[in-house]
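Only one protein chain is missing; all other protein chains are in place.
== chain A ==
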Amino acid sequence: MRLVIKEDYNDVSEWAAKYITKKINDFKPGPDKHFVLGLPTGGTPLGMYKKLIEFHNDGKVSFKYVKTFNMDEYVDIPKDHPQSYHYYMWNNFFRKIDILPSNVFIPDGNAQDLQAECDKYEQKMSEFGGVDLFVGGIGPDGHIAFNEPGSSLASRTRVKTLAQDTLRANARFFDNDIERVPKKALSVGVGTVMDSKEVMILVTGSEKAFALYKAVEEGINHMWTVSAFQQHPHTVIVCDEDATLELRVKTVKYFKALPDVVDLTELYADNVDAPQERYDKFKTFY
């Protein structure tokens, strides 16, 4: 496991976006070779999406040959509901980049047979050769996706009943009415994410500090599902200074002394149009 400690939220967002950009470009995706990317929702990755859009607009990365799989979606919530993850992804990311709708996968929480939908989701992931990079965030209780404390670390995509804590936390998005918060969600399992070739987890803010400590310094425990990634051969946790508050000085010093995982200064890749070329395509009539 690697822990990358950046100064603040913005640095974390930028670093994560650069990392994804580099991974996509190094992969050299094409019509017959898609990069498969797992994506989270929530407050933490917003800055990362903003940066990715910026890089996309600057011609540093293209999502034309990228397939995306989202971690989760509420059950029984319309796709255009402002709290649905379909809405989140469309408005915060997809509509601003060049991704093709046929390459986007989000679990359908309105499916007739929810478990069949989950199985289909897993099957699609493996059809495309598995996920190349799964990006995630965590909750203060160390959950990843909707794998609430106590979830099996071998779990696959399935219907999850949300913990009371999560319902209470989410009520603010539903006019503070806990009755209106969806009680169930479809979520990839810990095992699903474990199967991806690489995992990147974003952790920011002091309220996540205890969860980060549990993930990094304590043992693997299904009450802190994110700790499972200690077993993954390629996990990067990106956090800000605030999130390290519960870590030992020794741990922080160790990870800070390591050289940066990859050189993220050279972002331009051959498969992306140079910015000028891209802008020429967008000539306007005014």
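As a convention for this text, contacts are C-beta pairs under 8 Å (C-beta built on N, C-alpha and C of every residue); 3 or more make two chains touch, one makes a residue touch a chain; residues count from 1.
Note that in this section contacts and distances are computed from a predicted model.
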Chain not displayed: protein name in its UniProt record ("DNA-directed RNA polymerase II subunit RPB3", "phosphatidylinositol N-acetylglucosaminyltransferase", "N-acetylglucosamine-6-phosphate deacetylase" or "MMS19 nucleotide excision repair protein"): "N-acetylglucosamine-6-phosphate deacetylase"
Among A:Lys6, A:His56 or A:His86, the residue in touch with the chain that has been omitted: A:His86
Candidate in contact with the missing chain, chosen from A:Tyr74, A:Phe94, A:Tyr121 or A:Phe134: A:Phe94
Option from A:Lys64, A:Lys120, A:Lys184 or A:His232 whose C-beta touches the chain left out: A:Lys64
Missing-chain contacts mapped onto chain A: 64, 79-80, 86-87, 90-91, 94-95, 98, 100-102, 104, 106, 281-286
